[in-house]
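Before I ask anything, here is the structure I am working with.
Missing here is one protein chain; the remaining ones are kept as they sit in the complex.
Presenting chain A:
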Amino acid sequence: MADLRTNFAGIKAPNPFWLASAPPTNTGYQVQRAFEAGWGGAVWKTLGDPILNVSSRFAGTSYNGKQVMGFNNIELISDRPLEVNLQEIYETKKKYPDHAVIASLMVEPQQEKWHEIVKKVQDVGVDGFELNFGCPHGMAERGMGAASGQVPELVEKQTMWAKEAAEVPVIVKLTPNITDITATALAAVQGGADAISMINTINSLAGVDLDSWNTIPHVAGKGAHGGYCGPAVKPIALNMVAECARDPELNNIPISGMGGISTWSDAAEYMLMGAGSVQVCTAAMHHGFSIVEDMIDGLQNYMDEKKLETLDDIVGKSVPKYSDWGDLDLNYKVVARINNDVCINCNKCHIACEDTSHQCIDMLTAEDGTDYLEVREEDCVGCNLCSIVCPVDGAIDMVEIPNGEPMTWNDRQAAIKQTSTSATELA
């Protein structure tokens, strides 16, 4: 049985599945229930100056009748007094010494404020800190959260201040509301961060009510932008994790990945892309803490099947495969092939290709009168669209066609440069 024990930047946990700093980790009662259910760690709901909250805070987005494709919130950091949280953190850590308890912190960007809170929280025995530079709403208006997380100098400075006082590992949680996440990640590294985590939520407005014309959610008829998370954000977050993981300047800094993780397979993808631990918020809010059982069981079964023994055998293994467009082989060619035994003749591939791609799926009729579809392979550009819209497993395969020696854009440019220099030399 695969060993899921985790050592993330020196923070130890029975497994890599941690609850993200959010409502599920608001109280000791909840975190202890989560540990009982199997979660390996928890990042406590962000501590800071006691905060007020509004009523009506969340909105879910549905897609084709499927609930909580995405999740939007305008909640702020913990609204409970710091002393109460500290007492509960202390009790929780004492009861669960082997689980990871990490305190999320957010204060104004001043050195003494960071020193003060780090020391206070450290005294109750946390395993690490996560600096929340990511909340996109409410806190930003006060110069905290995303507002400070979008300015690399502020990230670096605050990380440094926290590190000055911290005796346990410091994780810097990054906001996705920025053009290039590696810039703030680098600032965190330069500030001395032991690890980074991402993503916090993405600026969002969940919707507008067509009867009242109110925003969703609204507070007494007014709305404000919130933060988006849940399954919809996974590809965005996964790219950010991967970009950080492959950036040589970041020096393989441990990454805790999150954003839309709902199952063991989502988690495994994050791990392959470099996440040494994963965090979950929305899926737990949708289904309760018990979902972690299948995350653990599923990952273990997957690893056993692949003969992987520890997390080291999986974390980061796909990172070398993530590169720049210029390194992709321009001569690699795939074409669509339709398996008419499996095809149910919905013709969705035909119309997708006809209207919006390269017009190469023909609707034909056989001699016996049956309809079938066929790809004109010479015109197919291998875009995958038909196989994406196909509702049936195995009806369309994308198959590789031998197509000459590999040649990337970068190779090509280099070759062109070389010929033109030799041409000039000749001249």
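Throughout what follows, a residue touches a chain if its C-beta (ideal position, glycine included) is under 8 Å from a C-beta of that chain, and two chains touch if they have at least 3 such contacts; residues count from 1.
Criterion: contacts and distances are computed from a predicted model.
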Protein name as given in UniProt for the chain not displayed, "Alpha-D-ribose 1-methylphosphonate 5-phosphate C-P lyase", "Glutamate synthase (NADPH/NADH) small chain", "Sulfur-oxidizing protein SoxY" or "Fe-S cluster assembly protein SufD": "Glutamate synthase (NADPH/NADH) small chain"
Residue among A:Glu36, A:Asp209 or A:Glu293 that touches the chain left out of view: A:Glu293
Sole residue of A:Met363, A:Val392 or A:Met407 that reaches the chain not shown, by the stated touch rule: A:Val392
Interface with the unshown chain - residue positions in chain A: 66, 263-265, 287-288, 290-291, 293-294, 297-298, 301-302, 391-393
